[in-house]
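Rest of the complex left out; these chains stay put.
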Amino acid sequence: MDILNELLNIRSVSGDETAMTEFLHHHIVKRMDSWKVTPKLYFGPQYHDCLILKFGNPRTAVFAHIDTIGFMSRYENQLIPIGGPEIIEGAVLVGEDRLGPIRCKLFTRDEQIFHDFARPIERGTPLSFEQNIEIDGEFIQAAYLDNRLGIYNALKLCETLEDGWVVFSTYEEHGGGSMPFLLKFIMEEHPIKQALISDITWVTDGVLHGEGVAISIRDKFIPRRAFLNKIIQLAEKSEVPYQLEVEANGGSDGREVQFSPYAIDWCFIGAPEDNVHTPYERVAISDLESMIEMYRFLMANL
Amino acid sequence: MDILNELLNIRSVSGDETAMTEFLHHHIVKRMDSWKVTPKLYFGPQYHDCLILKFGNPRTAVFAHIDTIGFMSRYENQLIPIGGPEIIEGAVLVGEDRLGPIRCKLFTRDEQIFHDFARPIERGTPLSFEQNIEIDGEFIQAAYLDNRLGIYNALKLCETLEDGWVVFSTYEEHGGGSMPFLLKFIMEEHPIKQALISDITWVTDGVLHGEGVAISIRDKFIPRRAFLNKIIQLAEKSEVPYQLEVEANGGSDGREVQFSPYAIDWCFIGAPEDNVHTPYERVAISDLESMIEMYRFLMANL
(Lines give C-alpha, C1' and ligand atoms only; values in the text may rest on other atoms or scores of the structure.)
Protein backbone atom coordinates (compact mmCIF):
# COMPACT_ATOMS: atom_id res chain seq x y z
CA MET A 1 0.00 0.00 0.00
CA ASP A 2 2.97 2.31 -0.51
CA ILE A 3 1.27 3.98 -3.40
CA LEU A 4 -1.82 4.63 -1.26
CA ASN A 5 0.38 6.34 1.29
CA GLU A 6 1.79 8.58 -1.40
CA LEU A 7 -1.67 9.34 -2.80
CA LEU A 8 -2.87 10.36 0.65
CA ASN A 9 -0.04 12.82 1.06
CA ILE A 10 -0.65 14.84 -2.09
CA ARG A 11 -2.88 17.90 -1.83
CA SER A 12 -5.35 18.44 -4.65
CA VAL A 13 -8.29 20.54 -3.61
CA SER A 14 -10.93 20.97 -6.38
CA GLY A 15 -9.63 23.41 -8.97
CA ASP A 16 -6.01 22.85 -7.97
CA GLU A 17 -5.38 19.23 -8.89
CA THR A 18 -2.15 19.66 -10.89
CA ALA A 19 0.11 18.02 -8.30
CA MET A 20 -2.04 14.89 -8.23
CA THR A 21 -2.24 14.65 -12.00
CA GLU A 22 1.51 14.94 -12.30
CA PHE A 23 2.04 12.31 -9.64
CA LEU A 24 -0.36 9.93 -11.37
CA HIS A 25 1.20 10.57 -14.75
CA HIS A 26 4.66 9.86 -13.40
CA HIS A 27 3.51 6.73 -11.59
CA ILE A 28 1.58 5.35 -14.53
CA VAL A 29 4.35 5.93 -17.05
CA LYS A 30 6.76 4.13 -14.72
CA ARG A 31 4.46 1.17 -14.17
CA MET A 32 2.37 0.65 -17.25
CA ASP A 33 4.77 -1.58 -19.10
CA SER A 34 4.49 -4.13 -16.31
CA TRP A 35 0.69 -4.22 -16.59
CA LYS A 36 -1.10 -7.01 -18.41
CA VAL A 37 -2.12 -4.56 -21.16
CA THR A 38 -0.22 -1.33 -21.76
CA PRO A 39 -2.79 1.46 -22.03
CA LYS A 40 -2.82 4.43 -24.32
CA LEU A 41 -2.34 7.51 -22.16
CA TYR A 42 -4.04 10.88 -22.67
CA PHE A 43 -2.47 13.65 -20.65
CA GLY A 44 -1.69 17.33 -21.11
CA PRO A 45 -3.19 20.82 -21.23
CA GLN A 46 -5.98 19.85 -23.62
CA TYR A 47 -7.29 17.52 -20.87
CA HIS A 48 -6.83 20.17 -18.15
CA ASP A 49 -5.83 18.31 -14.99
CA CYS A 50 -7.49 15.06 -15.99
CA LEU A 51 -5.83 11.88 -17.12
CA ILE A 52 -7.27 9.18 -19.33
CA LEU A 53 -6.15 5.61 -19.96
CA LYS A 54 -7.43 3.37 -22.71
CA PHE A 55 -6.96 -0.36 -22.38
CA GLY A 56 -7.69 -2.61 -25.36
CA ASN A 57 -11.23 -2.25 -26.70
CA PRO A 58 -13.25 -0.61 -23.94
CA ARG A 59 -16.87 -1.61 -23.28
CA THR A 60 -17.00 0.15 -19.92
CA ALA A 61 -15.38 3.24 -18.40
CA VAL A 62 -14.25 3.61 -14.78
CA PHE A 63 -14.19 7.12 -13.32
CA ALA A 64 -12.20 8.10 -10.22
CA HIS A 65 -12.09 11.71 -9.12
CA ILE A 66 -8.73 13.06 -7.97
CA ASP A 67 -9.85 16.20 -6.16
CA THR A 68 -10.66 16.64 -2.48
CA ILE A 69 -12.76 18.97 -0.39
CA GLY A 70 -11.00 21.85 1.35
CA PHE A 71 -11.13 25.56 2.08
CA MET A 72 -10.12 28.77 0.39
CA SER A 73 -8.80 31.91 2.08
CA ARG A 74 -11.01 34.94 1.59
CA TYR A 75 -10.53 38.37 3.20
CA GLU A 76 -9.53 39.20 6.79
CA ASN A 77 -8.61 35.63 7.77
CA GLN A 78 -11.93 34.30 6.55
CA LEU A 79 -12.23 30.87 4.95
CA ILE A 80 -14.89 29.55 2.61
CA PRO A 81 -15.46 25.88 1.89
CA ILE A 82 -14.55 24.06 -1.30
CA GLY A 83 -16.98 21.17 -1.66
CA GLY A 84 -18.61 20.16 1.62
CA PRO A 85 -15.92 19.74 4.31
CA GLU A 86 -16.99 19.22 7.89
CA ILE A 87 -16.41 22.44 9.83
CA ILE A 88 -14.42 21.19 12.83
CA GLU A 89 -13.27 23.66 15.46
CA GLY A 90 -9.49 23.43 15.77
CA ALA A 91 -8.93 21.28 12.68
CA VAL A 92 -5.42 21.74 11.32
CA LEU A 93 -5.25 23.06 7.76
CA VAL A 94 -2.26 23.14 5.48
CA GLY A 95 -1.43 24.82 2.18
CA GLU A 96 0.98 27.18 0.55
CA ASP A 97 0.95 30.66 -0.94
CA ARG A 98 3.67 32.74 -2.54
CA LEU A 99 5.03 33.65 0.87
CA GLY A 100 5.59 30.05 1.86
CA PRO A 101 4.02 27.00 3.51
CA ILE A 102 0.95 27.41 5.72
CA ARG A 103 -0.15 25.43 8.77
CA CYS A 104 -2.98 26.87 10.82
CA LYS A 105 -6.12 26.04 12.75
CA LEU A 106 -9.72 26.57 11.78
CA PHE A 107 -12.07 28.37 14.14
CA THR A 108 -15.60 29.72 13.80
CA ARG A 109 -17.22 32.91 15.05
CA ASP A 110 -20.77 34.06 14.31
CA GLU A 111 -21.19 31.20 11.83
CA GLN A 112 -18.21 32.36 9.79
CA ILE A 113 -15.05 30.32 9.39
CA PHE A 114 -11.57 31.74 10.06
CA HIS A 115 -7.96 30.61 10.23
CA ASP A 116 -5.50 31.58 12.96
CA PHE A 117 -2.36 31.79 10.83
CA ALA A 118 0.14 34.34 12.13
CA ARG A 119 0.24 36.29 8.87
CA PRO A 120 -2.44 37.05 6.26
CA ILE A 121 -2.85 34.29 3.70
CA GLU A 122 -3.02 35.39 0.08
CA ARG A 123 -6.57 35.66 -1.21
CA GLY A 124 -7.79 32.54 -2.92
CA THR A 125 -5.25 30.12 -1.45
CA PRO A 126 -6.59 26.56 -1.18
CA LEU A 127 -6.12 24.81 2.16
CA SER A 128 -6.87 21.28 3.19
CA PHE A 129 -6.92 19.10 6.30
CA GLU A 130 -3.50 18.06 7.53
CA GLN A 131 -3.00 14.41 6.74
CA ASN A 132 -2.74 11.82 9.51
CA ILE A 133 -2.84 8.22 8.39
CA GLU A 134 -3.62 5.36 10.75
CA ILE A 135 -3.78 1.81 9.51
CA ASP A 136 -4.36 -1.26 11.64
CA GLY A 137 -5.33 -4.78 10.66
CA GLU A 138 -8.94 -3.84 10.16
CA PHE A 139 -9.30 -0.18 9.27
CA ILE A 140 -7.61 2.60 7.42
CA GLN A 141 -8.19 6.10 8.77
CA ALA A 142 -7.05 9.29 7.06
CA ALA A 143 -8.21 12.46 5.37
CA TYR A 144 -9.31 12.12 1.77
CA LEU A 145 -9.98 8.40 1.65
CA ASP A 146 -12.75 9.90 -0.48
CA ASN A 147 -11.42 9.59 -3.11
CA ARG A 148 -7.82 8.45 -2.68
CA LEU A 149 -9.20 4.92 -2.28
CA GLY A 150 -11.16 5.31 -5.51
CA ILE A 151 -7.94 6.28 -7.27
CA TYR A 152 -6.11 3.40 -5.59
CA ASN A 153 -8.82 1.00 -6.75
CA ALA A 154 -8.52 2.30 -10.30
CA LEU A 155 -4.73 1.88 -10.26
CA LYS A 156 -5.04 -1.68 -8.92
CA LEU A 157 -7.53 -2.38 -11.69
CA CYS A 158 -5.03 -1.13 -14.27
CA GLU A 159 -2.63 -3.93 -13.41
CA THR A 160 -4.79 -6.63 -14.94
CA LEU A 161 -7.34 -4.75 -17.06
CA GLU A 162 -7.69 -5.90 -20.65
CA ASP A 163 -10.47 -3.72 -22.03
CA GLY A 164 -11.74 -0.47 -20.58
CA TRP A 165 -11.32 3.24 -20.08
CA VAL A 166 -9.86 4.37 -16.76
CA VAL A 167 -10.51 8.07 -16.28
CA PHE A 168 -9.21 10.37 -13.55
CA SER A 169 -11.60 13.29 -13.26
CA THR A 170 -11.40 16.63 -11.44
CA TYR A 171 -13.80 18.97 -9.62
CA GLU A 172 -16.17 16.24 -8.43
CA GLU A 173 -16.33 17.61 -4.88
CA HIS A 174 -17.29 21.07 -6.07
CA GLY A 175 -20.13 20.50 -8.51
CA GLY A 176 -18.20 18.75 -11.26
CA GLY A 177 -17.38 20.14 -14.64
CA SER A 178 -14.67 17.94 -16.09
CA MET A 179 -16.95 14.96 -16.79
CA PRO A 180 -18.70 16.58 -19.77
CA PHE A 181 -15.50 17.01 -21.78
CA LEU A 182 -14.11 13.68 -20.61
CA LEU A 183 -17.27 11.90 -21.77
CA LYS A 184 -17.22 13.74 -25.09
CA PHE A 185 -13.61 12.72 -25.57
CA ILE A 186 -14.06 9.02 -24.86
CA MET A 187 -17.33 8.82 -26.79
CA GLU A 188 -15.66 10.28 -29.86
CA GLU A 189 -12.48 8.22 -29.44
CA HIS A 190 -13.96 4.84 -28.57
CA PRO A 191 -17.57 4.89 -27.37
CA ILE A 192 -18.83 2.80 -24.50
CA LYS A 193 -22.28 2.06 -23.06
CA GLN A 194 -21.42 1.49 -19.41
CA ALA A 195 -19.73 3.43 -16.66
CA LEU A 196 -18.66 2.55 -13.11
CA ILE A 197 -17.97 5.25 -10.56
CA SER A 198 -14.96 4.33 -8.41
CA ASP A 199 -15.65 6.45 -5.36
CA ILE A 200 -16.23 6.16 -1.62
CA THR A 201 -19.73 6.21 -0.08
CA TRP A 202 -21.20 6.56 3.41
CA VAL A 203 -21.72 4.18 6.27
CA THR A 204 -25.45 4.49 7.11
CA ASP A 205 -28.08 2.45 8.92
CA GLY A 206 -28.13 0.07 5.96
CA VAL A 207 -24.53 0.11 4.76
CA LEU A 208 -22.01 -1.08 7.32
CA HIS A 209 -18.28 -1.49 7.71
CA GLY A 210 -17.06 -4.95 6.78
CA GLU A 211 -20.13 -6.03 4.82
CA GLY A 212 -18.43 -5.64 1.44
CA VAL A 213 -18.27 -3.04 -1.29
CA ALA A 214 -21.46 -0.96 -1.70
CA ILE A 215 -23.30 -1.15 -4.99
CA SER A 216 -25.47 1.93 -5.06
CA ILE A 217 -29.03 1.49 -6.29
CA ARG A 218 -29.47 5.21 -5.93
CA ASP A 219 -28.18 8.35 -4.28
CA LYS A 220 -29.86 11.63 -5.22
CA PHE A 221 -29.96 10.20 -8.74
CA ILE A 222 -31.17 6.82 -9.96
CA PRO A 223 -29.32 4.62 -12.42
CA ARG A 224 -31.41 2.66 -14.87
CA ARG A 225 -32.98 -0.44 -13.32
CA ALA A 226 -32.09 -2.61 -16.31
CA PHE A 227 -28.39 -1.91 -15.75
CA LEU A 228 -28.59 -2.36 -11.97
CA ASN A 229 -30.14 -5.77 -12.47
CA LYS A 230 -27.24 -6.75 -14.70
CA ILE A 231 -24.68 -5.49 -12.16
CA ILE A 232 -26.36 -7.24 -9.25
CA GLN A 233 -26.55 -10.53 -11.13
CA LEU A 234 -22.84 -10.33 -11.88
CA ALA A 235 -22.08 -9.32 -8.30
CA GLU A 236 -23.91 -12.42 -7.09
CA LYS A 237 -21.93 -14.55 -9.49
CA SER A 238 -18.63 -12.97 -8.45
CA GLU A 239 -18.96 -14.19 -4.85
CA VAL A 240 -17.28 -10.97 -3.77
CA PRO A 241 -18.92 -9.55 -0.61
CA TYR A 242 -21.17 -6.64 -1.44
CA GLN A 243 -24.06 -4.66 0.02
CA LEU A 244 -26.82 -2.70 -1.70
CA GLU A 245 -27.10 1.00 -0.99
CA VAL A 246 -30.32 3.01 -1.29
CA GLU A 247 -29.92 6.67 -0.37
CA ALA A 248 -31.99 9.79 -1.03
CA ASN A 249 -29.03 12.17 -1.17
CA GLY A 250 -25.46 12.48 -2.35
CA GLY A 251 -24.04 12.53 -5.82
CA SER A 252 -21.00 11.53 -7.80
CA ASP A 253 -19.51 11.66 -11.26
CA GLY A 254 -22.46 9.38 -12.09
CA ARG A 255 -24.69 12.42 -12.06
CA GLU A 256 -22.82 13.85 -15.02
CA VAL A 257 -22.98 10.56 -16.89
CA GLN A 258 -26.75 10.60 -16.36
CA PHE A 259 -27.11 14.14 -17.71
CA SER A 260 -24.64 13.74 -20.55
CA PRO A 261 -25.80 13.66 -24.18
CA TYR A 262 -24.86 9.98 -24.36
CA ALA A 263 -26.95 6.95 -23.53
CA ILE A 264 -24.47 5.51 -21.03
CA ASP A 265 -25.60 3.38 -18.12
CA TRP A 266 -23.80 4.06 -14.86
CA CYS A 267 -23.46 2.68 -11.39
CA PHE A 268 -21.59 3.87 -8.29
CA ILE A 269 -19.61 1.08 -6.65
CA GLY A 270 -17.38 1.80 -3.70
CA ALA A 271 -16.42 0.98 -0.13
CA PRO A 272 -18.31 2.88 2.60
CA GLU A 273 -16.63 5.26 5.04
CA ASP A 274 -17.68 7.02 8.18
CA ASN A 275 -16.53 10.45 9.34
CA VAL A 276 -17.17 11.64 5.79
CA HIS A 277 -15.28 14.79 4.74
CA THR A 278 -13.38 15.00 8.02
CA PRO A 279 -9.63 14.52 8.64
CA TYR A 280 -10.39 11.04 9.95
CA GLU A 281 -12.42 9.27 7.30
CA ARG A 282 -12.48 5.54 8.06
CA VAL A 283 -12.85 2.53 5.77
CA ALA A 284 -12.66 -1.18 6.54
CA ILE A 285 -9.75 -2.74 4.67
CA SER A 286 -11.87 -5.77 3.80
CA ASP A 287 -14.36 -3.47 2.05
CA LEU A 288 -11.54 -1.89 0.04
CA GLU A 289 -10.41 -5.38 -0.92
CA SER A 290 -13.96 -6.27 -2.00
CA MET A 291 -14.06 -3.09 -4.04
CA ILE A 292 -10.86 -4.05 -5.87
CA GLU A 293 -12.05 -7.61 -6.51
CA MET A 294 -15.49 -6.45 -7.64
CA TYR A 295 -14.07 -4.02 -10.17
CA ARG A 296 -11.78 -6.68 -11.53
CA PHE A 297 -14.70 -9.07 -11.95
CA LEU A 298 -17.14 -6.56 -13.39
CA MET A 299 -14.73 -5.03 -15.87
CA ALA A 300 -13.99 -8.51 -17.22
CA ASN A 301 -17.63 -9.59 -17.36
CA LEU A 302 -19.74 -6.54 -18.14
CA MET B 1 -60.07 5.72 -24.56
CA ASP B 2 -59.15 2.04 -24.26
CA ILE B 3 -55.54 2.83 -24.87
CA LEU B 4 -55.59 5.45 -22.08
CA ASN B 5 -56.90 2.83 -19.73
CA GLU B 6 -54.05 0.55 -20.65
CA LEU B 7 -51.49 3.35 -20.28
CA LEU B 8 -52.79 4.14 -16.81
CA ASN B 9 -52.36 0.55 -15.68
CA ILE B 10 -48.69 0.20 -16.54
CA ARG B 11 -46.15 0.98 -13.84
CA SER B 12 -43.08 2.92 -14.92
CA VAL B 13 -41.47 4.78 -12.05
CA SER B 14 -38.47 6.90 -13.12
CA GLY B 15 -35.50 4.63 -13.82
CA ASP B 16 -37.70 1.59 -14.37
CA GLU B 17 -39.65 2.47 -17.51
CA THR B 18 -39.04 -0.70 -19.52
CA ALA B 19 -42.61 -2.01 -19.28
CA MET B 20 -44.02 1.24 -20.64
CA THR B 21 -41.52 1.39 -23.49
CA GLU B 22 -42.33 -2.15 -24.49
CA PHE B 23 -46.04 -1.48 -24.36
CA LEU B 24 -45.67 1.64 -26.51
CA HIS B 25 -43.43 -0.15 -28.97
CA HIS B 26 -45.92 -2.99 -29.32
CA HIS B 27 -48.84 -0.59 -29.69
CA ILE B 28 -47.12 1.65 -32.22
CA VAL B 29 -45.90 -1.20 -34.40
CA LYS B 30 -49.44 -2.58 -34.45
CA ARG B 31 -51.04 0.74 -35.34
CA MET B 32 -48.61 2.76 -37.38
CA ASP B 33 -49.57 1.42 -40.77
CA SER B 34 -53.06 2.83 -40.27
CA TRP B 35 -51.71 6.31 -39.53
CA LYS B 36 -51.72 9.04 -42.15
CA VAL B 37 -47.92 8.86 -42.36
CA THR B 38 -46.00 5.80 -41.24
CA PRO B 39 -43.16 6.98 -39.02
CA LYS B 40 -39.64 5.72 -38.77
CA LEU B 41 -39.25 4.08 -35.39
CA TYR B 42 -36.13 4.23 -33.19
CA PHE B 43 -36.19 1.73 -30.36
CA GLY B 44 -33.73 -0.51 -28.56
CA PRO B 45 -30.87 -0.56 -26.06
CA GLN B 46 -28.98 2.31 -27.69
CA TYR B 47 -31.96 4.52 -26.82
CA HIS B 48 -32.24 3.10 -23.29
CA ASP B 49 -35.95 3.07 -22.40
CA CYS B 50 -36.86 5.88 -24.77
CA LEU B 51 -38.71 5.64 -28.04
CA ILE B 52 -38.50 7.99 -30.99
CA LEU B 53 -40.79 8.40 -34.00
CA LYS B 54 -39.95 10.41 -37.07
CA PHE B 55 -42.79 11.52 -39.34
CA GLY B 56 -41.99 13.02 -42.75
CA ASN B 57 -39.70 16.05 -42.58
CA PRO B 58 -39.85 17.31 -38.99
CA ARG B 59 -39.81 21.02 -38.21
CA THR B 60 -40.91 20.53 -34.61
CA ALA B 61 -40.44 17.83 -31.97
CA VAL B 62 -43.03 16.77 -29.40
CA PHE B 63 -41.75 15.33 -26.11
CA ALA B 64 -43.87 13.22 -23.75
CA HIS B 65 -42.28 11.65 -20.69
CA ILE B 66 -43.25 8.09 -19.87
CA ASP B 67 -42.08 7.88 -16.27
CA THR B 68 -44.05 8.55 -13.10
CA ILE B 69 -43.27 9.58 -9.54
CA GLY B 70 -43.16 6.86 -6.91
CA PHE B 71 -41.18 5.48 -4.02
CA MET B 72 -38.23 3.19 -3.45
CA SER B 73 -37.75 0.76 -0.58
CA ARG B 74 -34.71 1.51 1.54
CA TYR B 75 -33.72 -0.28 4.77
CA GLU B 76 -35.94 -1.41 7.67
CA ASN B 77 -39.24 -0.75 5.89
CA GLN B 78 -38.24 2.80 5.01
CA LEU B 79 -39.30 4.39 1.75
CA ILE B 80 -37.70 7.29 -0.11
CA PRO B 81 -39.45 9.29 -2.81
CA ILE B 82 -38.76 9.10 -6.53
CA GLY B 83 -39.62 12.48 -7.99
CA GLY B 84 -42.02 14.48 -5.81
CA PRO B 85 -44.98 12.30 -4.83
CA GLU B 86 -47.43 13.62 -2.26
CA ILE B 87 -46.83 11.83 1.04
CA ILE B 88 -50.34 10.62 1.94
CA GLU B 89 -50.89 8.65 5.11
CA GLY B 90 -52.47 5.32 4.21
CA ALA B 91 -51.91 5.60 0.45
CA VAL B 92 -51.82 2.15 -1.16
CA LEU B 93 -48.57 1.34 -2.95
CA VAL B 94 -47.93 -1.51 -5.35
CA GLY B 95 -44.84 -3.03 -6.91
CA GLU B 96 -42.93 -6.26 -7.22
CA ASP B 97 -39.62 -7.71 -6.10
CA ARG B 98 -38.02 -11.10 -6.66
CA LEU B 99 -40.19 -12.59 -3.94
CA GLY B 100 -43.42 -11.60 -5.63
CA PRO B 101 -46.03 -8.86 -5.95
CA ILE B 102 -46.30 -6.18 -3.29
CA ARG B 103 -49.33 -4.25 -2.03
CA CYS B 104 -48.88 -2.18 1.09
CA LYS B 105 -49.73 1.08 2.78
CA LEU B 106 -47.58 4.11 3.33
CA PHE B 107 -47.26 5.59 6.81
CA THR B 108 -45.04 8.23 8.34
CA ARG B 109 -43.29 8.45 11.69
CA ASP B 110 -40.90 11.20 12.80
CA GLU B 111 -40.95 12.67 9.30
CA GLN B 112 -39.73 9.42 7.77
CA ILE B 113 -41.79 7.34 5.37
CA PHE B 114 -42.43 3.63 5.86
CA HIS B 115 -44.43 0.79 4.32
CA ASP B 116 -46.45 -1.76 6.28
CA PHE B 117 -45.87 -4.78 4.05
CA ALA B 118 -45.87 -8.03 5.98
CA ARG B 119 -42.40 -9.05 4.82
CA PRO B 120 -39.27 -7.00 4.09
CA ILE B 121 -39.19 -5.58 0.58
CA GLU B 122 -35.96 -6.01 -1.33
CA ARG B 123 -33.75 -2.92 -1.18
CA GLY B 124 -34.24 -0.59 -4.08
CA THR B 125 -37.64 -1.86 -5.19
CA PRO B 126 -39.73 0.82 -6.92
CA LEU B 127 -43.31 1.22 -5.71
CA SER B 128 -46.09 3.39 -7.01
CA PHE B 129 -49.64 4.43 -6.11
CA GLU B 130 -52.26 1.78 -6.75
CA GLN B 131 -54.26 2.79 -9.77
CA ASN B 132 -57.92 3.71 -9.45
CA ILE B 133 -59.49 5.24 -12.54
CA GLU B 134 -62.72 7.20 -12.42
CA ILE B 135 -64.17 8.76 -15.55
CA ASP B 136 -67.47 10.61 -15.77
CA GLY B 137 -68.82 12.92 -18.45
CA GLU B 138 -66.69 15.80 -17.30
CA PHE B 139 -63.57 14.59 -15.54
CA ILE B 140 -61.02 11.84 -15.56
CA GLN B 141 -59.45 11.00 -12.23
CA ALA B 142 -56.56 8.59 -11.72
CA ALA B 143 -52.96 8.29 -10.65
CA TYR B 144 -50.36 9.32 -13.20
CA LEU B 145 -52.49 11.47 -15.48
CA ASP B 146 -49.16 13.27 -15.38
CA ASN B 147 -47.99 12.11 -17.81
CA ARG B 148 -50.19 9.33 -19.17
CA LEU B 149 -52.34 12.03 -20.76
CA GLY B 150 -49.25 13.57 -22.36
CA ILE B 151 -48.44 10.18 -23.85
CA TYR B 152 -52.06 9.74 -24.93
CA ASN B 153 -51.99 13.16 -26.60
CA ALA B 154 -48.78 12.23 -28.43
CA LEU B 155 -50.29 8.96 -29.65
CA LYS B 156 -53.46 10.74 -30.86
CA LEU B 157 -51.23 13.21 -32.68
CA CYS B 158 -49.43 10.33 -34.41
CA GLU B 159 -52.64 9.33 -36.19
CA THR B 160 -52.67 12.37 -38.44
CA LEU B 161 -49.16 13.82 -38.12
CA GLU B 162 -47.38 14.52 -41.39
CA ASP B 163 -44.11 16.09 -40.30
CA GLY B 164 -42.57 15.97 -36.85
CA TRP B 165 -40.60 14.09 -34.25
CA VAL B 166 -42.59 12.40 -31.49
CA VAL B 167 -40.28 11.48 -28.63
CA PHE B 168 -41.06 9.45 -25.51
CA SER B 169 -38.56 10.42 -22.83
CA THR B 170 -37.68 8.96 -19.43
CA TYR B 171 -36.61 10.23 -16.00
CA GLU B 172 -38.49 13.54 -16.26
CA GLU B 173 -39.96 13.26 -12.76
CA HIS B 174 -36.56 12.67 -11.19
CA GLY B 175 -34.37 15.41 -12.60
CA GLY B 176 -34.24 14.28 -16.20
CA GLY B 177 -31.29 12.85 -18.01
CA SER B 178 -32.60 11.24 -21.17
CA MET B 179 -33.35 14.50 -22.97
CA PRO B 180 -29.68 15.36 -23.66
CA PHE B 181 -29.06 12.20 -25.67
CA LEU B 182 -32.50 12.33 -27.31
CA LEU B 183 -31.85 15.89 -28.47
CA LYS B 184 -28.39 15.00 -29.74
CA PHE B 185 -29.89 12.10 -31.67
CA ILE B 186 -32.65 14.04 -33.37
CA MET B 187 -30.43 17.06 -34.05
CA GLU B 188 -27.91 14.82 -35.80
CA GLU B 189 -30.55 12.79 -37.62
CA HIS B 190 -32.90 15.54 -38.75
CA PRO B 191 -32.52 18.86 -36.91
CA ILE B 192 -35.46 20.97 -35.81
CA LYS B 193 -35.82 24.45 -34.33
CA GLN B 194 -38.97 24.02 -32.26
CA ALA B 195 -40.12 21.77 -29.45
CA LEU B 196 -43.46 21.28 -27.70
CA ILE B 197 -43.65 19.62 -24.31
CA SER B 198 -46.69 17.34 -24.11
CA ASP B 199 -47.16 17.18 -20.36
CA ILE B 200 -49.72 17.96 -17.67
CA THR B 201 -49.62 21.16 -15.59
CA TRP B 202 -51.32 22.48 -12.44
CA VAL B 203 -54.67 24.03 -11.74
CA THR B 204 -53.84 27.31 -9.97
CA ASP B 205 -55.59 30.60 -9.27
CA GLY B 206 -55.13 31.54 -12.93
CA VAL B 207 -55.40 28.20 -14.70
CA LEU B 208 -58.75 26.50 -14.24
CA HIS B 209 -60.50 23.27 -15.18
CA GLY B 210 -62.49 23.55 -18.35
CA GLU B 211 -60.88 26.71 -19.68
CA GLY B 212 -58.87 24.89 -22.34
CA VAL B 213 -55.34 23.61 -22.71
CA ALA B 214 -52.68 25.64 -20.88
CA ILE B 215 -49.96 27.30 -22.91
CA SER B 216 -47.19 28.00 -20.45
CA ILE B 217 -45.50 31.38 -20.70
CA ARG B 218 -43.17 30.27 -17.97
CA ASP B 219 -42.65 27.84 -15.11
CA LYS B 220 -39.31 28.00 -13.29
CA PHE B 221 -37.82 28.56 -16.74
CA ILE B 222 -38.79 31.02 -19.44
CA PRO B 223 -39.16 30.15 -23.12
CA ARG B 224 -38.11 32.80 -25.61
CA ARG B 225 -40.70 35.55 -26.05
CA ALA B 226 -40.37 35.52 -29.83
CA PHE B 227 -41.48 31.88 -29.92
CA LEU B 228 -44.28 32.36 -27.40
CA ASN B 229 -45.69 35.15 -29.53
CA LYS B 230 -45.74 32.84 -32.54
CA ILE B 231 -47.46 30.09 -30.55
CA ILE B 232 -50.07 32.43 -29.09
CA GLN B 233 -50.88 33.88 -32.50
CA LEU B 234 -51.42 30.40 -33.88
CA ALA B 235 -53.46 29.41 -30.84
CA GLU B 236 -55.74 32.39 -31.44
CA LYS B 237 -56.12 31.39 -35.06
CA SER B 238 -56.85 27.76 -34.15
CA GLU B 239 -60.01 28.68 -32.22
CA VAL B 240 -59.17 25.88 -29.82
CA PRO B 241 -59.87 26.89 -26.18
CA TYR B 242 -56.65 27.71 -24.36
CA GLN B 243 -55.44 29.59 -21.31
CA LEU B 244 -52.10 31.23 -20.59
CA GLU B 245 -50.07 30.00 -17.66
CA VAL B 246 -47.51 32.08 -15.75
CA GLU B 247 -45.86 30.24 -12.86
CA ALA B 248 -42.70 30.83 -10.85
CA ASN B 249 -42.01 27.16 -10.21
CA GLY B 250 -42.13 23.75 -11.78
CA GLY B 251 -40.17 22.31 -14.66
CA SER B 252 -40.45 19.89 -17.54
CA ASP B 253 -38.48 18.37 -20.36
CA GLY B 254 -38.47 21.96 -21.64
CA ARG B 255 -35.78 22.76 -19.11
CA GLU B 256 -33.41 20.37 -20.84
CA VAL B 257 -34.24 21.81 -24.25
CA GLN B 258 -33.37 25.25 -22.86
CA PHE B 259 -30.01 24.08 -21.51
CA SER B 260 -29.13 21.91 -24.48
CA PRO B 261 -26.32 22.87 -26.86
CA TYR B 262 -28.90 23.52 -29.59
CA ALA B 263 -30.81 26.71 -30.35
CA ILE B 264 -34.25 25.09 -30.10
CA ASP B 265 -37.28 27.09 -29.03
CA TRP B 266 -39.62 25.28 -26.66
CA CYS B 267 -43.03 25.65 -25.10
CA PHE B 268 -44.94 23.57 -22.58
CA ILE B 269 -48.54 22.96 -23.67
CA GLY B 270 -50.81 20.72 -21.64
CA ALA B 271 -54.09 20.29 -19.81
CA PRO B 272 -54.10 21.33 -16.13
CA GLU B 273 -54.74 18.91 -13.29
CA ASP B 274 -55.41 19.25 -9.61
CA ASN B 275 -54.30 16.85 -6.90
CA VAL B 276 -50.89 16.82 -8.56
CA HIS B 277 -48.72 13.77 -7.80
CA THR B 278 -51.45 12.05 -5.77
CA PRO B 279 -53.37 8.85 -6.60
CA TYR B 280 -56.31 11.01 -7.67
CA GLU B 281 -55.01 13.50 -10.18
CA ARG B 282 -57.95 15.11 -11.97
CA VAL B 283 -58.25 16.60 -15.45
CA ALA B 284 -61.28 17.99 -17.29
CA ILE B 285 -61.96 15.91 -20.39
CA SER B 286 -62.67 19.06 -22.39
CA ASP B 287 -59.16 20.32 -21.57
CA LEU B 288 -57.66 17.06 -22.76
CA GLU B 289 -59.64 17.42 -25.97
CA SER B 290 -58.35 20.98 -26.40
CA MET B 291 -54.85 19.71 -25.87
CA ILE B 292 -55.24 17.13 -28.62
CA GLU B 293 -56.75 19.64 -31.03
CA MET B 294 -54.12 22.27 -30.24
CA TYR B 295 -51.25 19.87 -30.90
CA ARG B 296 -52.81 18.84 -34.19
CA PHE B 297 -53.16 22.47 -35.25
CA LEU B 298 -49.74 23.61 -34.07
CA MET B 299 -47.81 20.71 -35.54
CA ALA B 300 -49.41 21.41 -38.91
CA ASN B 301 -48.86 25.18 -38.76
CA LEU B 302 -45.65 25.82 -36.84
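Order of writing sets the labels: A and B. Residues in every chain begin at 1.
Convention: a contact is a pair of C-beta atoms (placed from the backbone, for glycine too) under 8 Å apart; a residue touches a chain by one contact, two chains touch by 3 or more.
What you see is a predicted model, and the numbers here were worked out from it, not measured in a lab.
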{"item": "Total identical subunits in the assembly as filed, 2 in place", "value": "3"}
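Throughout what follows, only the chains that are shown with their structure count from here on.
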{"item": "Angular offset of chain A relative to chain B [C-alpha, multiple of 5 degrees]", "value": "120"}
{"item": "In the complex with chain A, residue positions of chain B that touch it", "value": "14-16, 18, 45-49, 72-76, 80-82, 123-124, 126, 171, 174-178, 180-181, 183-184, 260-261"}
{"item": "For the chain A and chain B complex, residues of the former touching the latter", "value": "193, 204-206, 217-218, 220-226, 228, 244, 246-248, 258-263, 265"}
